[in-house]
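Of the protein chains in this complex, one is absent; all others appear in place.
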Amino acid sequence: MSDGIVPRFEAERERLNEIVFKYAGLEIKRFYSLDTQCYRDGALPAKQKEMMGLVASLVLRCDDCIKYHIIQCHKAGYSDEELQEGLNVGLVVGGSIVIPHLRRALETWDELQQKEERRKKE
Amino acid sequence: MSDGIVPRFEAERERLNEIVFKYAGLEIKRFYSLDTQCYRDGALPAKQKEMMGLVASLVLRCDDCIKYHIIQCHKAGYSDEELQEGLNVGLVVGGSIVIPHLRRALETWDELQQKEERRKKE
Amino acid sequence: MSDGIVPRFEAERERLNEIVFKYAGLEIKRFYSLDTQCYRDGALPAKQKEMMGLVASLVLRCDDCIKYHIIQCHKAGYSDEELQEGLNVGLVVGGSIVIPHLRRALETWDELQQKEERRKKE
Amino acid sequence: MSDGIVPRFEAERERLNEIVFKYAGLEIKRFYSLDTQCYRDGALPAKQKEMMGLVASLVLRCDDCIKYHIIQCHKAGYSDEELQEGLNVGLVVGGSIVIPHLRRALETWDELQQKEERRKKE
Amino acid sequence: MSDGIVPRFEAERERLNEIVFKYAGLEIKRFYSLDTQCYRDGALPAKQKEMMGLVASLVLRCDDCIKYHIIQCHKAGYSDEELQEGLNVGLVVGGSIVIPHLRRALETWDELQQKEERRKKE
Partner (left out) sequence: MSDGIVPRFEAERERLNEIVFKYAGLEIKRFYSLDTQCYRDGALPAKQKEMMGLVASLVLRCDDCIKYHIIQCHKAGYSDEELQEGLNVGLVVGGSIVIPHLRRALETWDELQQKEERRKKE
């Protein structure tokens, strides 16, 4: 079932992307493609790029983008300590205006960590 | 009934504007008036100004403003192709951080287009 | 009961801050501390600083931060007239993109004022 | 001679773009290409898109981007009245924080208009 | 002579405002008027509003606006201690990205304070 922040976010994102692709021309599709490519392994590893995407999303204060990169950073295997240091860079650069987004970022992270722990126990 | 994104948005907007006008002094009222006037027909047609308002709202990433201008652009008679080119300008200028707002913009547009189609069929 | 915008906001804020402090290192805690301190009485009175925080939150268009400072400005004893002048500075500096946030700011303020009136009548 | 705001801007832009292309990989080149394409004639005329680009640049307060689109809007044949209405949309949406950029936008426009007048007299 | 940051800024501002008024229609003039009015004495004193304008300009990171409000705050009679507390609110809200603007804000303030000291000694 789609309970939890992450499954709801992913279902909504998929639903809305279908609407985007119903209307998107070649250029919007190309932008989506550039967006996907820029986080791929290259001279910099994909893992590092996801954290860069997270910090950029944090200072620009976009909850959806933050959620997306939190999920990707979790998949990429960042630890709690690494994540909180990354979030701290975003907090210092972006200021206290970032705090509400920091809260929701860690709420999502916490859900992912708790799910993982439950999985390990089973 | 007020089902759908657009009727809910318009009802909420009206409800909140009433609260604004309960407290607003002369200057806030004048600002509201300047805001209304700047989208009127003048040297530039109102239709073109609505698209400018949409792109400005998109790059500034304000969902309420985007919704408002999507509705106005729909009333002004823009086609799907014209709208997606306008949104694309906003996407390229504003970057991938705009994507979540692009999604919701097209969700609103899609609702308006589907309502119109149903009306035509009747 | 936690009905109303303000009690819901405060409960949610507390719930999420607990998650933040589960993960926060020393630096994030220090940032929180700087954030608290900067609104304290000093050369400038705390009351004036809250209004500065409100205007900063308004032009940066962060609903949570606006809500927080609206509550603080209410506690600090600002009148309706003073508040609307403060909001007007934010509106003029930040432009019409601020309007949706202005609406929600005044919705919160209105709730606080109505609660106070009811309390006085009792 | 490269006197005037516009020739200096164009020379500097060319000089720096050469440095960009010395380092740019395929993805940055593709972004540049998307950026060029989004202002081309399509369902919406190029002339209208330039004005949209100008308003977007104005509310995001980027002097270089504003200068670029002012030059393009001038080439596209907008009149003084049309331009000032376009700038006014940007001013109302973006607020008084836009004013310093509005000043420099009109300084550039004024230079272009005066050059054109001199050319017509010759 | 127009040496120093402040005289140069004021001369440039006047020069560019003349160009704005050469092109400005009624609506841009009305916006300028709203901008002037919102800092006037009212329910909140003009002095307090200037500090609010300064903090708003600081978090939005507009050097020209910051310079303008630094000059106004100086005229309004704020002390060094009050100013630095005001700037600190802007720094905490806006983050380290504000630091380059904080530097230039204090450079302007320092020039104004030194001029005043010299005047007092004469």
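Think of it as A, B, C, D and E in the order they're written, each chain with its own count starting at 1.
The definition used in the following text is that a residue touches a chain if its C-beta (ideal position, glycine included) is under 8 Å from a C-beta of that chain, and two chains touch if they have at least 3 such contacts.
Predicted, not measured: the structure shown is a model, and the values here were computed from it.
**Q** Which of the displayed chains are touched by the chain that has been omitted?
**A** A, B, C, D, E
**Q** Considering the complete complex, identify which of E:Glu18, E:Asp41, E:Glu81 or E:Glu116 is in touch with the unshown chain.
**A** Residue touching the absent chain, from the options given: E:Glu81.
**Q** Which one touches the absent chain: E:Leu34, E:Leu54, E:Ile71 or E:Leu91?
**A** Per the contact definition at the top, the residue touching the missing chain is E:Leu91.
**Q** Contact with the hidden chain only, please: which subunit B residues?
**A** The list for subunit B reads 59, 91-98.
**Q** Residue-wise, where is subunit E in contact with the chain that is not depicted?
**A** 61, 80-81, 83-85, 87-88, 91-92, 96-97, 99-100, 102-104, 106-107, 109-110
**Q** For review purposes, identify every residue of subunit D that touches the missing chain, sorted by number.
**A** The missing chain touches subunit D at positions 13, 16-17, 19-20, 22-25, 27-28, 31-32, 35, 56-57, 60, 62, 64-65.
Operating definition for what follows: only the chains that are shown with their structure count from here on.
**Q** Show which chains lie in contact with subunit A and also with subunit B.
**A** Neighbours common to subunit A and subunit B are C, D, E.
**Q** So subunit B and subunit C are the same sequence; what rotation in degrees superposes their CA atoms, nearest 5?
**A** Rounded to the nearest 5 degrees, it is 120.
**Q** Taking each chain's centre as the mean of its CA atoms, how far is subunit C from subunit E in angstrom?
**A** Taking the mean C-alpha position of each chain, the two centres sit 25 Å apart.
**Q** How many angstrom lie between the centres of subunit B and subunit E, each centre taken as the mean Cα position?
**A** 34
**Q** So how far apart, in whole Å, are subunit D and subunit E when each is placed at the average of its C-alpha atoms?
**A** Once rounded, the distance between the two centres reads 28 Å.
**Q** Pull out every residue in subunit E that's touching 2 or more other chains.
**A** Residues 27, 31, 34-35, 38, 56-57, 59-60, 65, 92-94.
**Q** Once you draw an edge for every pair of touching chains, what topology comes out, line, ring, star, complete or other?
**A** Topology of the interface graph: complete, with all chain pairs in contact.
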